[in-house]
Structures are given as C-alpha cells and as structure tokens.
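The following block contains the structure, expressed as structure tokens.
Yeah, one chain of the complex is gone here, protein chain that is, but the others are all in their spots.
Note that the chains take the letters A and B in the order they are written out, and that residue 1 is the start of every chain.
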Amino acid sequence: MINFFKSFSTWIIIAVIAAILPLIFDSSFSLTLLSKMGVLIIFTVAYNMLLGQGGMLSFGHAIYFGLAGYASIHILNGIGEETLPYFPTVLFPFIGAIVGLFFGSLVGYVSTRRAGTAFAMISLGFCEMVTAMTLIFVIFFNGEDGIQTDRMVGPEPFGITFGPQIEIYYLILFWCLVAVALMYIITKTPFGRMSNAVRDNPERAAFIGYSVRRVRWQAFALSSMFAGAAGSLHALNYEHIGFESVSVVQSGAVLFMAFIGGAGHFLGPIVGAIGLTYLDSTLADVTEAWLLYLGLTFSGIVMFAPGGLAGLIVMHGPIARTDKKLLISLIKPYCLAISSVITGLIGLIGIIEMLYFRSLISKGEGEVVIFWTEFNANGIMSWLIFIALILVGIFLSKKTFPLAKESWDHAISVVKTEISNE
Amino acid sequence: MNNALQLKNVSKSFGEAKIIKNLNLEIKKNERHAIIGPNGAGKSTLFHLISGHYKLTSGKITLNNDEINNLEPHEINRKGLARSFQVTNIFPKMSVYENIRCGILWSMGFKYSIVRLVNGDKKLNEKTYSILEEINLKHCAHIPAGLLSYADQRALEIGITIAGGADTLMLDEPTAGMSNSETERAVNLIKQISEKRTLVVVEHDMGVVFDLADRISVLVYGEIIATDTPKKIRENKAVQEAYLGTEDH
Partner (left out) sequence: MDVILFTLFNGLLYGMLLFMLSSGLTLIFGMMGVLNFAHASFFMLGAYFAYQISKYIGFIPALFIAPLIIAFCGAMVEKYALRRVHKFGHVAELLFTFGLFYIIEELVQMIWGKVPVGYHVPEYMDFTLFSMSGMGYQAYAMFTLVVSIAMFIVLFSVLTKTRAGLIIQAALTHPEIVSSLGHNVPKVFMLVFGLGCALAGLAGVLAGNTLGTEPSMALSLGPIVFVVIVVGGLGSLKGALVASILIGIVQTTAISLDYSINNFIELIGFSVDIESLWRILIDLTISQIAPILPYLLLVLMLIFRPRGLFGNRDV
C-alpha cells in the first residue's frame, strides 16, 4: 500500500514539474522541443514494449505511428471541411490508438509466426512496403509532399483552440502521462510478466502453459496501439504528415532512442527519447557530424553496454545495496578510465570535424571551430594535435581499463558472497 | 485404464536416421517411473516427443486418455503435463519469486490479462511462497535467479515445473552435475513433490534410480528393451549386457 502511494506521488511530482517547464523555458524553440519530446516518449516507450519487454526487434514500428498520423490528418481535414462530424481534438489519440491497434494486430499476427532475425526482416519488409505504398497511392498519402491540416477546427471549449503551441504541449503532456502510466501498469499484469518470461526463455514459457505466439502477438498489438496514439499527437503537433513518418528512418530513430536509453529498464526509453531529441535539436546545429556520432554511439553501446544507459546505472544497483563503500571505491578507477576515453574521443572528434570541414564546405578555407576554439584545418598542426590525443587516449585506456575492471570484479564478487551468505 | 501416460508404436526419424523405433510405454498413475539407457539411446528425444517439442513421425501418445501427439507444448502443459530440462531452463533475469509466480499464473486463470495486477493478488502470493517453501528457496526469494548456485537453480527448475499443479511430471536428469550431498537433497525433494503425482524421470545416476523408482524402463537405440521393477531390471541379462554392465558406480 505504502509503495503504491510512493509511486503515485512520484507521478504527481513528475506531472507538476513537466507542467511548469514551459513557464521556465518559454521560448518557442523550447516549447516545440518539449512537445516533440512528449510525443517521442510515448512512441519510444511503446516501442520498448516490443524490444525491451518482449525481446522482439522490429525495424518497422514507424508504420503504426505514421499510419495513425495519416488517419488523424484525414479526419481532421474532414472535420474542417465539414464532411465528417466533429470529434474533439483532445480525444484524437484514441483515433491513433485504434488505427495502430488495427494494423498492429494484422501485421503482428503474421510477423509473430517467426522470431529473432526473421521477425526483424519481416518488419523491414512491411516497412518498405508501406513506405512504397505511401508514394504510390497518391490519393491517400499525397506522395512526397505529404498532407497538411489545420488543428484549429470545431468549437472552442473554454477558449482553447489548440492553435498555440503551449496548448498542444499540455495536450501532449496529458496523453504522455496517461499512456506511460498505462504502459507501466501493463508491465505489472500477468501479460506483462509473461511477456518478460517469453523474452528471457520462450521454451520455458511454453512449458508453463503459455502460448508464446499469443503473448508476442498481444505485445505487438498493444505496442502498435500506443505507437498509433503517439502518431496522432505527432500529426496534431506538426499539422503535417509525410512519408518519412512510416519509413525505416523513423523506425531506426526510435530504435536508437530505446536502445541507447536502455531497453532493459522501463525508464530507459524515456531517458533515450528525451536525451536524443534534445541532442538532435542542439548538436545538429553545432556539428555536421552529429549523425555520425549518433551511429558510433549506438554501435559502441551495442558492443560494450548493450543494456544502454539505464542498464549501466541499474547494474550498479546490487553493489549500492550491498555496501555503499563498494560503490565509492569504484569512483576513482571509473574516473581514470573515463578520462582516458574522453581524451581519445576529443582527438577523434577533432579529426572528424576537420574532415567534415574540408569536404563539405568546398574544401574549406580558413578555420573551423571545434570545442569553441579555432583550428586551422589546412595546416598540419591541428591534425597532429588530434592524432596525438587519440593515441594518448588509447594508451591511457589500455592502462586504466584493466584497473576499472578489477575494481568492478572485486565489487561483484563481494556482492555474490553476500548473497550466498544469506 | 490406469495409465497416466501411454505411448503406442511411437517412432521418430530425423531424415534417414531412425532415433525412436516403434516404442511402446505405459506409465501408471501415481507411479515413479525411471527411464535409463546409454548415451544416445534417445532419452531426450523421447522427452521432447512427449512434451510436444518434436512431432512424431508415427504413433500415438495419450495423457490421461487424451491424445496429445499433435498438440503444442503449451497445450500439453495445460492438460496436466509439466517437465524440467536437462540444461537448466529458468528465467535468469527474474527473481526466484517471480520465476515461481510465472509458473503459477496460467493454472490460476490469469491468462493474458492486462487488467489484473499480479503484485496485489493475495492468493497468488501465498501459493508462490508455499512452493518456495517446498523447494527450500524461500530465503533467496528476491535474488535474480541467474545468481543462484547450480544446485539451487536445479531446485528452482523443479519448483517451476510443479508450480502449475500438473499431476504428471517429467524430470530430465534432475541430478546432473550434482555432488553427493546435493544429489541427496534433490532426491528428497523429488520424493516429496511426487507424493501424489505421476513421475517420469530420466537419470544416469543409478543410485538415484534404484532409490526412487517404482518401475524402470531401459531404452537402448530407440527401443525399450525392458520395463520392470528395479530388482528384476538388475537381474535382467539383456539389460546387464546392454547397459548396466558397463556402468561403474
């Protein structure tokens, strides 16, 4: 009982903070960014129902997001032209949810016949199919231009037109809280637990009476439903929908967010969505190489920390619980290791930035600004400095990583002895 | 008929290779039945055939007079047959408590519900703890199952197997890789949980087999060459030749 209230009050606090945010960050840039984050949080958490909770990798989840968006835009336009009866804007995520659920159930029924790599390939196939269809069936999808709409339709209860960005933000915030709360509750249901079980050991799950196929299909359908809800909010937010919303690129984006944030933990995708959306808006202006860094980070996480950021944090949980001093003992070796990596990274970033500068800006003349300092990309000095940094970084890492690993191993073995002594 | 499990003319081939040949076997209700045989005789294949993992090439398998040879594993499980695995097959990321709880869910009618919460359900909680007590793992209920010792994991494996309340249990080499004391503990547990159930056990440890079993079947090259009480099996010349003779213990 107490726990429930504790969790509930956490939600309230988060809701209140989120509601105050636009009053603090009130530029239109911030508002747009916050709105975008809200939509993507729903989408990413929904995607993680499949990836992290269910153990299914899909390259085509944007289908439900985008199709729900298209449906919403059409209906909104229909209301505007008065060919369709009025439907309150606040309830549009329901439309998206129904569309998502419908298509998700269909595609899911067929896809969940297979698992693993085959499942991933089927999802890619469907995604490409739908993307191709949006460019072919111009009547429905209007090809490359996409479809515009005006969200200021119908009566205006309490003077709320949903014209201003701030009103849309609160709408998105509301649905974000509702959707995420629902998805959280679902993890605590019999279905939610079995979804985890099927992820961890499908063979075993079958032998405790559950149809693995049915569990996966249900996860797929529910995940698509919430993705659809996000899709309609996306359409409302931008008043536009285009073929990129169903594409592999969009599917890949949500995959990155969920995975980098940490697919194994409920909060992971939320962290990923917020973090990557923020970086995407800010870093993309600072450096041409933003997407390259993103790709490198993603691959790095796959190779070294497949649990994502959330995973890295959570894996220290048992250590913290056993003995806080153990956790503190890790700080020094970690700091050393991290600094060595950062040194090397600075070098790498410098080289990449200079390469971009030289290729994209017509064999760049003059100076390029990296880390707020000017470097001459045409002179040899800058190159040498960064290469030196890379080499130093590699050298230091070779020294500091074994130390960090040792401390980690030690801490874990202490934890394990504690457990077996219980 | 008093048979929990019955196999009639069961055959299984993988391509050209005939692994199980025209096998007939009757497991009586509430008996403890051991299946022994040299490596490669087809014991694991037999288990996989019964539990629905493999499809029969020909023949029939009935469970409590219900034909089960064309059913999916989860359907067979729902009819009252549960099995454990030779290689420990638990949910390593979940806690011990959650492992058992998952095993109970279907039998208590929770199905695929997204409207019921598992944490608050009193009956579910009680049942989970009672099983944890039975397998003696109550003290580590909230530890991730992957961190348990090998013997504890095997006990958990058995716990998951019985959690759903199946009355026919199949255990695949439950004491594999255990020390003497661990084996003793495991055998006691198995005796305890199979009190009112039918038990089919594949084992290599002859001490365990002769201690536990009411009847023993000997599987050699995909055929059962003898089914009888432990005493008679020990005296059986054909069995001695094929199997027991080479077994040093």
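Keep in mind that, in the parts below, contacts are C-beta pairs under 8 Å (C-beta built on N, C-alpha and C of every residue); 3 or more make two chains touch, one makes a residue touch a chain.
Since the structure is predicted, the reported quantities are computational estimates derived from the model, not experimental observations.
When the full complex is examined, the chain removed from view is found to touch A. Per the touch definition above, the residue from A:122, A:326 or A:346 contacting the chain not shown is A:122.
Screening A:114, A:316 or A:416 for touch with the missing chain picks out A:114. Contact between subunit A and the absent chain runs through residues 57, 59, 110, 113-114, 116-118, 120-122, 124-126, 128-129, 132-133, 135-137, 139, 248, 252, 255, 259, 288-289, 291-292, 294-296, 298-299, 302-304, 306, 352, 355-356, 359-360.
We adopt the following convention: only the chains that are shown with their structure count from here on.
Here the spacing of subunit A and subunit B, counted between their Cα centres, is 43 Å. Only residues 185-186, 188-194, 196-197, 200-201, 203-212, 214-215, 218, 222, 416, 419-420, 422 of subunit A touch subunit B when the two sit together in their complex.
Interface of subunit B with subunit A (complex): residues 51, 72-75, 77-78, 82-83, 85, 89-94, 98, 101-103, 105-107, 110-119, 139-140, 143, 147, 149, 160-161, 163-164.
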